[in-house]
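With one protein chain withheld, the remaining protein chains of the complex are depicted in position.
Chain nomenclature is as follows: A, B and C, assigned in order of appearance, with residue numbering initiated at 1 for each chain independently.
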Amino acid sequence: MFEFFNQPEVIKIVVTVGSMTLFFVGLFGLLTQKHLIKIFMSVAIMETALFLLFIGLIYKQSALAPILTDNQQGFINMNDPVPQAMILTAIVIGMAVLALGVSFAIEYYKLTGKTDIDEITSLRN
Amino acid sequence: MSSVLFIALPLLFGFATPLLSKFGKNGVAFTSTALQLFLLFLAFSLIGDKPYIEIISIAPPLGISFVLNKVSLFFVTLFTFMMVAFSIYYLSYRKTDAYKNETKFFILLNMLLASAIGLVLSSDIFNVYVFFEIAGISAYILTAYKKTPSALEAGIKYLLTGSIASIFLVFAIILIYLNIGSLNLAIIAQDFETLPHNIKVFISILFLIGFGFKVEIFPLNFWVSDVYEGSTALVNSLFSGIVVKAYLFAFFHILYLFLPSGEFSTFLIYLGAISMIIAEIVALKQTNLKRVFAYSSLGQVALIFTAFALQSIDAIQGALFIILAHSIAKIVIFLALTTIEKNYKSLDINVLKELNAPFLRVVIVIAMLSLLGIPLFAGFIGKFLVLKAFAVEQIFPILAIIIIASLLEAVYYFKLIGFMFEKGDRKDKIKVDFTHKFIFSLLTFLILLVGITPFVISGFLLDSANVMLDSISYIAMLVKG
Amino acid sequence: MNLKRDISTSTFSGFALSASLIITFLNVLLNNIPVDIKRVGDELLKLNGSEGVANAVTTVVVYFRGFDTLGEIAVLFIASLGIGLMLDSNIRCNLKAESNFMLKTASQLLFPIIILFGIYVMVYGHLSPGGGFQGGVIIASGVLLLLISHKEFEVPHSVITLIETFAGISYVLIGLIGLVVLDKFLGNFLPNNISDMGLLLSGGIIPIIYIIVGIKVGSEMSMITQNLIKRSDDV
Partner (left out) sequence: MIGFIILSVFIGIIIIAFSAITQKKLADSIILFMGVSLGSVVLFFIFKAPDVALTEAVIGAGISSLIFLMALKHLGEKK
């Protein structure tokens, strides 16, 4: 039974469905939650889902991690390093934006006492 | 000389400010302005050069590279010029009403400039995403800079929409890499046509949503007016003059490369037209000057969007003209509003009735007439070329919409002009100091120069339009290396 | 979970909207599962041998896509600047309760180990998993430990700024030297023999840049945590 899940196609389907469901959870949170922290959290979850999708679809079971160790002959039969580098960049950027957003929220709360996205409507329209 | 300096030097300046601030209070301010002036001269010195590829670390199509051709040089020069004008204005403004933590303000200005130039020059889609984020983050902080409740509210809204936009852009980039296996714009452009239809449409939609937030297109532009109202008029001049233009160029540059046959062209044209008409209608009933000009910006940006979406050379040339005219006019208007707000402490629409500043009045009127597209002002030739292009293509509904939108625009501009020349009690006279007079005169002179003698630049813009639409030679240049 | 009780129209419509969106996404993605094609990554892997760096991801991050990393550093720099601007307060730390003896001793004991681990991850970034970002953040987490356990501890602001400035300037300068020497920004102008692969001193500018990145990230993250924590105690 477990062998069924080891086929590359099945893994790809699992990754696609799983990460899209995680994306859905984030989107759902973004649309329904009111507290600013929850909204930032939803955004972070959506980002994580995209990273999982990317790395998961690039993943080849037979290939190795793109790091040369002692008993290897050269950079052959390895997983693609470019997506990993991209995701590394994207994670750091996402964290920076998140921290900035939280600091805005903290300062806004200090001034007005509001954390609810529905109450942040003092600018007209 | 090399085009990477446009990005490396502002970054170097940003990283080095703690050292520079040791040289006294004015050290950072003057270094920043000097740097921008240097970049402006660099940009001018590059005019006339052949298209040039700047290699970073490793040759394209494997690595990141910057392409400097006519159209990207146009945008680089425009942005640098705008920033220089802004900086010179601010150098005089800061004597009386400096921003808190000024060094940080200067760092943000330079980062904004570097990222706008990076968006224009980069030929790698993930690098475009990085600059997309740098420009976004600098803009969020500039919005919230004053730390008043409304500024922070605008900052939060901007940041949230911006991070949603970046999620969709990342999604599109991920799918592109999974299906094409490259990040270089030229390679993607070569292979994009061969993708299955479904995935092609899907990537395009994700891309449109990601950039749609930033190019302020309906229905993704709900945040724009709040951001303009929440931040200061000073900073708004940058948003309207630099940031949105950089995003617009990046979006259409990539669109032309990926979809040279213009598959979504009709859809985008109507999207732009709808945003234009909605923005102009909503602008009619605004009572805050910052909001009025925010909606007017939305209308103009939508007009540029519509023109770019047509994918014809005339329309692109017109759009470049409008970009030039709109950037200059909006920086004039917002800087004038800054002076007014500093003196009268209010930007309600009624403040114009009591405005007592003949010089500013004339300057604002000239900028507004240029925005309207009255003949002999810079905005006319662009609007004329765009209308001509649509007439040639025989898309008459769009012609009608552009004309109606212009009429609506005229209604509220002439309302404002009427307010300014209304007889009644006036407040104290605003003293405009010499530097500000110089900047305003220079910019209005440019408006009139482009308006009266458009041929000084129309040849260059025609070449630029050709280069922008010509995806084949762009691809050939990059793939050959 | 008491979902049933607070299910409302907005929740339901949000659920329906996001579900329909995701079903569309899935429909497209599942029908077009990408096959293995020739990717730029494979060519970069081949090229990677000539750079003399064992960790291919490091080469890609620092060298082949080096400009992204410069941009990323800029993003972190601006974000830390913005956070400093937002949470800028002169209110001193004033913890509600003195942290107890155990926490103090343990954190003093752990701090050098965490810093050492961070430096290891940073310096060996080109040979093993890890690198500047991870090492820098680990160092910042060591600082965080001290911040929460020691009432009087504060990150030395001026020293950190100086280190950060030095790191930032040298990153761009290395890039500019590459521009002058090899005519390409961030070009690898130091000797990088393939025979040295696996040694600490290998790969030319790549480990140097990653260490600079680590210093910059570490100091910036320390400042961010300091700002967030300093503020939280005056509530």
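FYI, contacts are C-beta pairs under 8 Å (C-beta built on N, C-alpha and C of every residue); 3 or more make two chains touch, one makes a residue touch a chain.
What you see is a predicted model; the values in this text were computed from it and never measured.
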Partner chains on view for the chain not depicted: A, C
Contact set of chain C toward the excluded chain (per top definition): 1, 3, 55, 57-58, 121, 129-131, 133-134, 137-138, 140-141, 144, 221, 225, 228-229, 231-232, 235
Those residues of chain A which, in the complete complex, touch the missing chain: 2, 4-7, 10-11, 14-15, 18-19, 21-22, 25-26, 28-29, 33, 35-38, 40-42, 44-45, 48, 51-52, 55-56, 58-59, 61, 63-67, 79, 83-84, 87-88, 91-92, 95, 98-99, 102, 105-106, 109-110, 115
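Going forward, only the chains that are shown with their structure count from here on.
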Pair joined by the larger number of C-beta contacts - A-C, A-B: A-C
Whole-Å separation of chain centres (CA-atom averages), chain A against chain C: 16
Residues within chain C bordering two or more other chains: 25, 34, 39-41, 44, 64-65, 68, 72, 75, 78-79, 82, 86
Interface hub residues of chain A, defined as touching at least two other chains: 57, 82-83, 86, 89, 93, 96-97, 100, 104, 107
Of chain B, residues touching chain C in the complex: 2, 4, 8, 11-12, 14-19, 54-58, 61-64, 101, 104, 107-108, 111, 114-115, 118, 126-127, 130-131, 133-134, 137-138, 140-141, 144-145, 147, 177-184, 187, 196, 198-199, 202
For the chain A and chain B complex, residues of the former touching the latter: 30, 36, 39, 43, 46-47, 50, 53-54, 57-58, 82-83, 86, 89-90, 93-94, 96-98, 100-101, 104-105, 107-108, 111-112, 120, 122-125
Complex contact set, residues of chain A against chain C: 9, 12-13, 16-17, 20-21, 23-24, 27-28, 31-32, 57, 60, 65-69, 74-76, 78, 80-86, 88-89, 92-93, 96-97, 99-100, 102-104, 106-107
